[in-house]
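Only one protein chain is missing; all other protein chains are in place.
Labels run A, B and C following the written order; every chain starts at residue 1.
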Amino acid sequence: MTQTHRVGGGHIDRSQPVEFTFDGKKYQGFSGDTVASALIANGVKLVGRSFKYHRPRGIFSAGSDEPNALMTIGEGARATPNTRATIAELYEGMTVQSQNRFPSLNFDVMAVNDLLAPFLSAGFYYKTFMWPASFWEKLYEPIIRRAAGLGALSGEPDPDQYDKGFLHCDVLVIGAGSAGLMTALVAGRAGLRVILADEDFQMGGRLLSELEQINGDTALAWTMQITAELSSMPNVRLMGRTTVYGVFDHGIYGAVTRNTDHLAVKTKKPRETLWRIYAKRSVLASGATERSIALSNNDRPGVMLASAVRTYANRFGALCGKRVVVVSNNSDGLRTANILKASGAEVSAVIDTRLSENSFDIRGRKAVRAIRFSDGRKVDADCIAISGGWNPNIQLTCHKRGRPLWRDDIAAFVPSKDALTADMDVAGAANGSFSTHQCLQEGAQAGARAVQALGKNAAAIDLPQADDAPFEITPFWEMKGCKGSAWVDPQNDVTAKDIKLAAQEGFKSVELLKRYTTLGMATDQGKASNVLGLAILADHLSQTIPETGTTISRPPYTPVSISAFAGASRFEHFRPVRKTPSHNWAQGQGAVFVSAGLWQRAQYFPRPGETHWRQTVDREVVATRSSVGICDVTTLGKIDIQGPDAGAFLNRIYVNAFAKLVVGKCRYGLMLREDGFAMDDGTVARFSDTHFVMTTTTANAVSVYRHLEFCRQCLWPNMDVKLISVTDQWAQYAIAGPNARKLLQKIVDKEHDVSNEAFSYMACGEITVCGGIRARLFRLSFSGELAYELGVPARYGDSLIKALMSVGEEFNAVPYGTEALGVMRIEKGHAAGNELNGQTTAKHLGMGRMLAKKKDFIGKTLSEREGLNAEDGLYLVGFKPVSRADTQTDALASGAHLIGQGKSDTAENSEGYLSSVAYSPSLKSYIGLGFLKRGQERIGQEIRAVDLLRGTDVLVTVCSAHFIDPKGERLRV
Amino acid sequence: MRHSAFQIFKQALRGHAGWKPIWRSPDPKPHYDYIIVGGGGHGLATAYYLAKKYQGVNIAVLEKNWLGCGNVARNTTIIRSNYLLDGNEPFYEHSMKLWEGLEQELNYNAMISQRGIINLFHTDPQRDASVRRGNAMCLNGADAVLLSQEELRKKCPFLNFDNARFPILGGLWQPRAGTARHDAVAWGYARGADQHGVDIIQNCEVTGFLISGGICTGVETTRGQIRAKKIGVAVAGSSSRVMAKAGMRLPIESHVLQAFVSEGLKPIIPGVITFGAGHFYVSQSNKGGLVFGGDIDGYNTYAQRGNLPVVEDVCEGGVALMPMIGRARLLRMWGGCVDMSMDGSPIIDKTHIEGLYFNGGWCYGGFKATPASGVAFAHLLATNTPHGTAKAYRFDRFSRGFLIDEKGVGAQPNLH
Amino acid sequence: MSDNKTSLVETLPLNGLHKTWPILEIKEMVGGEICSLTALKGGVPTLRKKFQNKYGAPLPAQGKVVSFNGGFLFCSAPEQWFVHFNTENAFLDVELGAVLKASAAVTLQTDAWVRLAIIGASAPQVLERLVTLDLSDQAFPAGMNMGSAARTMLGHLNVFIIRPDNASDSASGGASDSAPNIYEIWCARSFANSLAHEICVAAENIYG
Partner (left out) sequence: MIIVHPLLGPRDAQEFTYLGDASLIHRPDPKADDAAENFYEYLYQRDNLAGEHRELWFHEQGDRSWLVIKRNTLTHDILSVELASDVARREGRSK
């Protein structure tokens, strides 16, 4: 098909034809077209189906307010549903598909809903589909769900790149129409940092669509001249294709730039960039959006906003119809007739609702054919251009919950003084000032106000000469006395009747109306429908519009890709990764890694021939307990604590005493939250009178540091104690097993004596290794074996693990991961994250005796509450299967509940649960730690460990949590 | 008027002229047996169950704004009973059972849709915690299924299994969980309460309590004094402000929870999916919009709007979990004011003032509790004793140390 | 005790990463030592005097960097400074402790950080995609004897951003009047790969 509706004029580039397909059929447009303008130029009327009744729909508007012409654009994983044809720029080879129709746009079986419309009134679904009860999920709902929805997701990962950015400016100007350009010009010339953002791909706003003169030249020429001047200013940033979508606290604005959607060849550039703009002031110059009038069948393809009809003619050289009826209640809409005539269209009727008494009906189903008046007169038409007046685009003034103000003279809401926070100004049509002259003037004034507010001087500016015809409107919302339904929200299929029915049923508050009918909740966010719907409700209730109220819009101004909000934080890069200095070495050893918060830790080190992780872990445990194993423990939080009051400070942080810890020694410590529950545990080493190093668990490093700073700065601000994290400074390895010392002695420089006598259990010290490398040595054990932790500056971490493995060869030293670490700590009965889960107390963890009596510490007072000391509370104990067979049937399940023998599996009978389980190669049995009601008194009893999810039920014996070496003799050799 | 397909047919033939307001708009009487302050989900449910079970009593619901304008109008519609602790699970399972019969009970289709909820886990300790929770659910008569990675792949092939920062190990699935049409819940209870004679009085703000000698005998309102034998307050989002009028401080902070909906899309997400590691959860509404959210913003606010860091955080989680949703567009974001209690669990209790009762501190989870909260609060008001499922929801649990802290984060509301 | 025949070698967090684009360079910074100095109670005057006497540099105010012969320092927190020395000295903390006496807590920090420099006219554009702070010349200046420093977020990472003063020979390899677009990014060493990823992706997005 040729471009049957293309006429002269417009700002398209006729030297660059562009081929595209719509529903598989080829069409041609020009560079500078939108999908909508190209379809119009090709005479295409039917472009979509409505949400509920699947009524045929055509292009309605020429901007981001479009409710009907939603398309799926692109193919495969790049298919983007619900894209507005009215703002999608045409590119070569573009594929465009209509939506919400089956099997085809022209023949949609769901259009049967339209015939059923009388039964599908507002809220009908709340009144039916209830019988029988089970049919909702099985029958009714799937049908409703299939029928609803608009476009479809591809189901494929979004393949494009996205990024974010952060910009700072003095003045953010939102909208580059006549008002916004003037504001930017005044502010830019005064030297302010200005950002001028516009959602369109061309600057100029409404000026691009009207044949007006500014300073005696075309509006386009003026726009180009101003844009050129702004582009030349280093302090002004012009951002096209950029929507300011939201206003947030303290001068933060959200914006999104569409970088590549208009390109035929996708580069590696991010598809969209999400901006956070920090602006000292902003000027809203976002223009206005035309609205419709409720006429019967006013949703037929070919019924359009008058301003859109002008846009297509003037900006794109495309005629929306060859025989057009113009319907308007205001002076602006009536201008459409002359413009169309100049473009070569026939204007078959002009209906000024202020003069005409005759009601009329719109004829035609998949396209407008005619209008028929109540007196029987019929006028042929293929397009109805309607203007029901203009709504200033005030949405951004509502994002901070500001309420707009109704102005009778223009029959529209404008931003109220209250809604505009001190740093936001408004100019032009967004302020209800509709003539070009007014827009230019208000834009310049807003610019001058911004300059002044920021303490600079604005140079006087010659205001350009432009049209200043007054805007005259007589509200006319709904044509009464017609037969068919009159659409208010075309996308959500809300009619004037629906609004009245909702009111009749008691949904008279505008918020209730919105929720009951879904008015204004379509993808245009009510731009096409809200004010009209409100006016019809007001009329029906015989109230004024201000009495009836209004809903206030929420961000975003227009829908924004979820990917844009996510930016580059995707896939593996969703969150940062922390790696220890031995990471690459471990990878080379074939280690399997596990996430521990942001850290990656080696979980186990499989060797050839090992087919199950359990084999590997068993081997690592046995090797460590029989000779020596090495584990990277760098991830533990390490905090350097210095100052004369450091000891006293730690004394208040931990439940046990620290002030008198001798230099050169470590101590285990337990800290509580102020509510008396266990917060974290770790060790503290004392290097001098005024210097301690604390370790925290990997998981709590950040929260413990924050807590310590809170105590230091807020509770005891005069304590002389300083904190700094040294987690990343030191690469630290646990060396555990009977041969740990022998191995260690091979790398410790000989002036340092690490014998049992010189460096006993819980000793710490500064030493050197491998010929003068500084190191910190701690004699600590998590495994229960003779063990050390050795720290070196992180740069040597990779080299140290290799050295340890190399000198350890004669002892058959093994590296072990978090899994073997976990097995050994369970064998040893140490509480870890599954036990220190924030719900347990020192007493219930078996550490009640550590709570110092004589000193105060964080959590002390509230730890004494009744609920934290209940004798029938859950106490940490150990569990072993009664039958010790090493079979899966005796595998204990962490998370299993403990239920007495012969008792039924109900909550009343649950006496606790297993928190951590492991297979102990040392005991050749599964073992578990868990919490049992009065557990400390029940050693030796038998109870069932029941996991209903995995269907296991294992009889276990309650035992001490210390499965191995309960007296701790191995630690001290 | 009874709702049915036949009724719709009949009314349609008459041009729908016969539908009446689904609740009356009476003027307040000077005296009631019970006043419920707050015409949201919980207040209306309380009035409904009170009126239904204890017939012949005079009840008024006072709403300062329009009916159902609070959190019942702005939540993400999820219903579930997948709690861990003894104090919570029986209550929420009771609620779940009430949801299952609600439409027939109310003769109003609130679109209870039991398409299930899946809570994903990513590490062994998270799986252990899920197992413990799932067992607690089963022991309380709820349903729970542990899904392996393979099973999950079949149910939700669109999740990112292959190049995720936090690989998915499996999920805890509650098949009976799902969603409900939130506004319809308020309207259904309002209609039901109205039919049982409850006066629902909108645009009537409580400005003070009539208290003397430690006894509350009524309320001051913008529409005059109204007296009652018992007054129950259920005003989520305004609890501290309202109870301050009775001189009470509460173990509650008010925060904003943001929620999001995308443009309509053809059905693709089967039920509710929760991604704890990424602070993201999502379902798909019957209109096709992806309804999703994440963490609260984290600062005290009554503003019913949040800020960008959480918006971005939630979307990052969403795209990380299901990269296909990236090309869908976020249509609308909004915020609800949630009353975060100090242990993350609610309060349904008498106050120290005789005749004054309190229901609140629902954190971000009040919607799913609506039916059980109504039953329990009605029971408490009528009998002065806690309902069997709500025995733990007492004020004194904080001073006595019987906390119901599902997350184990202590007395810091923004972490719950 | 055995005679120690084993020796250890150093590993760089990013293996000396160096990437270039037309007017942009991303380079891992190597060498030197870092210590944090945190004034103990009432210790600022003594610290200021002793540091000035020994190294000839004042203690800069919050957000500022100054260089001295052999290094530079910046204020990192209230009464806390990070000092970078160009030469290596494994016992720097001990030495500084002796100089500063009991006026400050000194902590060795060299190995805690990965340091990347973003150099060139496009550097501000790269940082604009990653950092919420205003790093414009007005807000984050670098001039003679005075640079800027801030601890903030870069993507999801916690970083120091340091814009050295012109006298500093840290990144540019020598004193220069005309190299204002040098930004050093310090990030905890364990995050090194993520830091490099974030910055390189931002660079690719500009040049891609």
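Things worth noting here:
Following the convention adopted for this analysis, contacts are C-beta pairs under 8 Å (C-beta built on N, C-alpha and C of every residue); 3 or more make two chains touch, one makes a residue touch a chain.
A quick note: this is a predicted structure, and the numbers were derived from the prediction, not measured.
When the full complex is examined, the chain removed from view is found to touch A, B, C. If you put the hidden chain back, the residue from A:T21, A:Q543 or A:Q713 that touches it is A:Q713. Considering A:E75, A:D249 or A:D689, the position touching the chain not shown turns out to be A:D249 (whole complex).
From the options B:I22, B:I252 or B:L321, the residue with contact to the chain not on display is B:I252. From the set A:H11, A:K860, A:R938 or A:H962, the residue in touch with the chain omitted from the display is A:K860, counting the whole complex. Against the chain not displayed here, chain A makes contact via residues 248-252, 276, 278, 400, 645, 648, 674-675, 702, 706, 709-710, 713-719, 856, 860-862, 864-865. Within the complete assembly, residues 240-241, 244, 249-254, 298-303, 307, 309, 342, 398-399, 411-414 of chain B touch the chain that is not shown.
As for the chain not pictured, it touches chain C at residues 62-63, 76-78, 80, 132-134, 150-153, 158.
What we mean here is this: only the chains that are shown with their structure count from here on.
Interchain contacts link the chains end to end along an open line, per the touch definition above.
Look at where the CA atoms of chain B average out and do the same for chain C: the two points lie 50 Å apart.
Chain A and chain C, compared by their mean Cα positions, are separated by 33 Å.
None of the residues of chain B touches two or more other chains.
Of all residues in chain A, those that touch two or more other chains are 164, 276, 569, 573, 575, 577.
Residues of chain C touching chain A in their complex: 1-4, 6-13, 36, 38, 40-41, 80, 90-91, 105, 107-113, 128-134, 136, 139, 155-157, 188-195, 197-198, 201-202, 204-205, 208.
Those residues of chain A that touch chain C in the shared complex are 161, 163-168, 193, 267-270, 273, 276, 278, 568-569, 573, 575-581, 599, 634, 640, 642-644, 691, 718, 720, 722, 724-731, 745-750, 752-753, 769-774, 792-800, 803, 806-807. The part of chain A that touches chain B in the complex is made up of residues 51, 78-82, 118-119, 121, 124-131, 133, 136-137, 141, 144-146, 148-158, 160, 162, 164, 246, 248-249, 252, 254, 274, 276, 399-401, 497, 501, 504-506, 509, 511-512, 515-516, 518, 521, 523, 525, 554-556, 559-563, 565-567, 569-575, 577, 594-596, 673-677, 679, 833-834, 837-839, 862, 865-869, 893-897, 905-907, 909-910, 913, 915-916, 946-950.
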